[in-house]
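This structure is in structure tokens; I'll ask about it shortly.
One protein chain is absent from this view; the other protein chains keep their places.
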Amino acid sequence: MRREIPLAITFLVGMFMLVDFFVPHHAVSSAAAEMKQWGTIVIAASILLGVGNLIRVHYKKISRKQEGWGYSIVTMSVMAIMLFFGGPWGTIQEGSAFNWMFLNVQVPLQSTMFSLLAFFIASAAYRAFRLRSVESSMLLISAIIVMLGRVPLGQLLTRGLPEQATLPWLTEMIMAYPNMAAFRGILMGAALGVMAMGLRVILGIERSYLGGDK
Amino acid sequence: MNQVRRILLVSLALAAAAVGSVRAQETAPQDGIESAALDIVPPGPPCALTVRDYLEHSDSGDKIEIEWGLSPDDGSGAGDVTGYVLSRSLAEGEVGDVLEEIASGATHYVDVSVEPGVEYYYSLEAYDGTNSSERVWAGPVAGRVNLFQWSRLSVLVLMLLFFAMVTWFTAAAGKGAKLFVRRIPGLNAIEEAVGRATEMGRPVLYVPGIGEIDNIMTIASLNILSHVAKITARYDTPLIVPTARAVVMSAAEEVVKQAYAEVGNPDAYNPDNIRYLSDAQFAFAGAVNGIMLREKPAANLYMGAFWAESLLLAETGFEAGAIQVAGTAMVSQLPFFVTACDFTLMGEELYAASAYLSREPKLLGGLKGSDWMKVVSIVLMVAGIVAHIVGLEWFVAWFQTQ
Partner (left out) sequence: MAAIIWTTIGAVLTLSVYSFLYKDNPFYKFAEHLVVGISAGYYLVIYYFNFIQPNVVSPVFQLRLGGEAIGLGSNTWWLALIPGLLGLLLYTRFFPKIGWVGRWPLGIYVGGYAGLGLSPIMQARVLDQIGANALPLTSVTNILVVGGLLGTLTYFFFSMKHKGVLGVMARVGIVFLMVGFGASFGYTVMSRVSLLIGRVSFLLHDCLHLI
């Protein structure tokens, strides 16, 4: 029973959502939309599970004075501050302290972390220079062509050559043909993989996400 | 005599009219009322108004298609029709509400705001800026609810074929048929990486991506996690699983706990190593980077759905000297994993890996099914190419769905 009920639910809901794509009847589509709404609510409700885990891990660190426990205090206290500002007594509107913390601390920190990628993409490119196999040299050559073809330097380098030998032209060709063919191939293959797996989920053959068979 | 008088009168009238019209033209810009008052001839009505349930795209009964012929004064005749006014009502002979004012020259309109099953009457009049034509009527008509979206028939056909193949091979595998699966290079690398971490006495880091649990990549990843957890459980190697989604965290807890129990080493399971870090993409990436540098895992496995954080993780892991194996079907992130990791499971290999590792015949059956679907796709594509050559364009058009 413990195993069958969730599998039966998965099957029924999965099949219903599958049918929704083919049946234009509004009764079906509105029921499907309602269920999608439920899904987002379940996910929203789960956040407390995650935050609970976060609190537990950091609380243990602090109480056992493990290495770096001071930083755990930082995490716990800013979280408490955010909850205080945004709690039922607070407000999350524009201009509120809650929103302000988000805009002035979280957003810049996140975008700075994102911008670290500029350095990391450079070091990864450098690494690619030292790759050995035939395949990886193909990767390197096309990366260099496209990288240069998209900046003014690339145009400068091949100025005066016939059009078919200029970097911007080559870039356009690589993006439009081999690149597209490869990506279509990956997408198609991956799509079949997803569908086979999705079908197994609906049929209850795949159930690792439910935490095993017990 | 009478004839002469008549001719004189007519020419006088014509002259007066000419002068009048010249005056009207001169004054028109200044005084719209005078010129409007002059046009007292309504345009001819539009002809042949027809209404019907909109069928082309198999709608949900909320659309009605309306067609008519141009008014004789639209584009020809007096040529002064500026538009048409379409009205809709629930009772015959009633004008009802104006639905839309449609520009001249149009002969087609789709009403997308009907209640399915309700009967409507439509009326249309041409309009020249001053006068409206006679109304033309049509109806009653009702939007019929369709039970099948016919434009998606091709999707259904291929879907049924695919399902049939997957279930066929799954059943065959269940009965003991031997299914060959080629070696997937990245897979051995996973075991080697975990082995090396064990030798070095350092933890294994397993990142199941930042996709939600409904993402099939995440589900594939949880399958692979179960396999990895069994190895670490056997060797008592710590396994750290940072997650960006609370539900994925709780599923990962179950998967790892179960794996440790199955191997017979449930006490080695450390719940504090399955961690929720943050829903925020780069806060998550920053925190995982911190784990890499402080807890020094010797093997980093990235399996699942990744976005821009992929390279942040993989480069930091490389700098930290860990063996790295990645697996994702996110096309945009594959180039970064390929350059920064020792092995990468590309696209479908991620799904195949999860079936391969379990070695469960039922899962391998699905793999065989999707291989045959590839064959079908290739055959259809070649058939499409041939169809182009021999001019059977409808065959290619069959694939264009809505």
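The letters A and B name the chains in turn, as written, and every chain counts its residues from 1.
Methods note: contacts are C-beta pairs under 8 Å (C-beta built on N, C-alpha and C of every residue); 3 or more make two chains touch, one makes a residue touch a chain.
None of the values given here were measured: they were computed from a predicted structure.
Novice: Which of these touches the unseen chain: A:27, A:48 or A:157?
Specialist: The single option touching the absent chain is A:48.
Novice: Touching the absent chain: which residues on chain A qualify?
Specialist: Within chain A, the residues touching the omitted chain are 2, 5-7, 9-18, 20-22, 32, 34-51, 54, 68, 71-72, 74-83, 86-87, 92, 98, 101-102, 104-106, 108-119, 121-122, 124-125, 128, 135-136, 138-151, 171, 173-192, 194-195, 198-199, 201-202, 209-211.
Novice: Considering the entire assembly, which residues of chain B contact the chain that has been omitted?
Specialist: These residues of chain B touch the chain that is not shown: 152, 154-156, 158-159, 162, 179-182, 184, 213-214, 216, 219, 247, 250-251, 277-280, 282-283, 286-287, 289-290, 293-294, 331-332, 334-336, 338-339, 346-349, 352, 356, 367-368, 371, 373-374, 377-378, 380-381, 383-385, 387-389, 396, 399-401.
Keep this in mind: only the chains that are shown with their structure count from here on.
Novice: Per the centroid of Cα atoms for each chain, what is the distance between chain A and chain B, given in Å?
Specialist: Chain A and chain B have C-alpha centres separated by 18 Å.
Novice: Which bits of chain B are touching chain A when the two form their complex?
Specialist: 58-62, 116, 145-149, 152, 155-156, 162-163, 166-167, 170, 212-214, 216-220, 222-223, 226, 243, 245-247, 249-251, 253-255, 257-259, 261-262, 272, 274-277, 279-283, 285-286, 294, 308, 311-312, 314-316, 318, 329, 331, 334-336, 338-340, 346-348, 350-352, 354, 362-363, 366-367, 369-370, 373-374, 377
Novice: Where on chain A does chain B make contact in their complex?
Specialist: Residues in contact with chain B: 21-26, 29, 39, 42-43, 46-51, 53-54, 56-57, 60, 67-68, 106, 109-111, 113-114, 116-117, 120-121, 123-125, 127-128, 131, 139, 143, 183, 186-190, 192-201, 203, 205-206, 208-212, 214.
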